[in-house]
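The other protein chains are all here in position, but one chain of the complex has been omitted.
Take a look at chain A:
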């Protein structure tokens, strides 16, 4: 039995551990999953290590140190199927805000004696360094989507993830549009669905933590924000420079296309 179980590995780069935790938050499914998959490498959950290669690797975190550049290549070589999970792994994460500053300035201001650790000037997504089979966006990822990926992997089924915007989920929940009705800036129209329109359902504008959807019109939305709620350029910059600051579609708003 056990020799036929596919081997799962969970890797961490620069991150908060929240996406790996989403795997452990599958409380109802975890034991069953462990019957179907051999947990071969998952240091946050076990001391045991089964040697690679691995059938499925979940990779959390961004590439942000010189060691990572080599490490991610080793992970890729050891993995048949590699899925990146979360904002850090798919876009560089909140820590990619340093990509827009001179890191030396950060260092001079905050860290008077920069000597003990080496970091790269930019925090970047895994896909910038190795081929990735699937990206799961979100800060954190949706545990339902994570389960869908694992289930599709186990059963070999076709995986279908939404590629539309948060707006569709919001409509389905019957929410009144915050943007239209109340003039609250909301990134829902340009943000990938998957969260279930959490923020608008809590009566706050979407802050884009699932990242841009495919083919967005972020620049157009931004010019709308300038007119309707009357946002300043500084406010717009802050709005688009958050958890997916490094995503091309959001960078265009701030940097001009």
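Assume contacts are C-beta pairs under 8 Å (C-beta built on N, C-alpha and C of every residue); 3 or more make two chains touch, one makes a residue touch a chain; residues count from 1.
Methods note: contacts and distances are computed from a predicted model.
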Listed names "Ni/Fe hydrogenase subunit alpha", "Glutamyl-tRNA(Gln) amidotransferase subunit A", "L-serine dehydratase" or "Multicomponent Na+:H+ antiporter subunit A", with the criterion being the UniProt name of the chain not displayed: "Ni/Fe hydrogenase subunit alpha"
Which residue of A:34, A:220 or A:233 touches the chain not shown here: A:34
Residue of A:21, A:78 or A:168 in touch with the missing chain, whole complex considered: A:21
Contacts of chain A with the absent chain, listed as residue ranges: 12, 14-22, 24-25, 27-28, 30-31, 34, 39, 43-48, 64-66, 68-69, 93-95, 97-98, 101, 103-104, 106-107, 109-121, 139-140, 143, 195, 198-199, 201-204, 207, 209, 238, 242-243
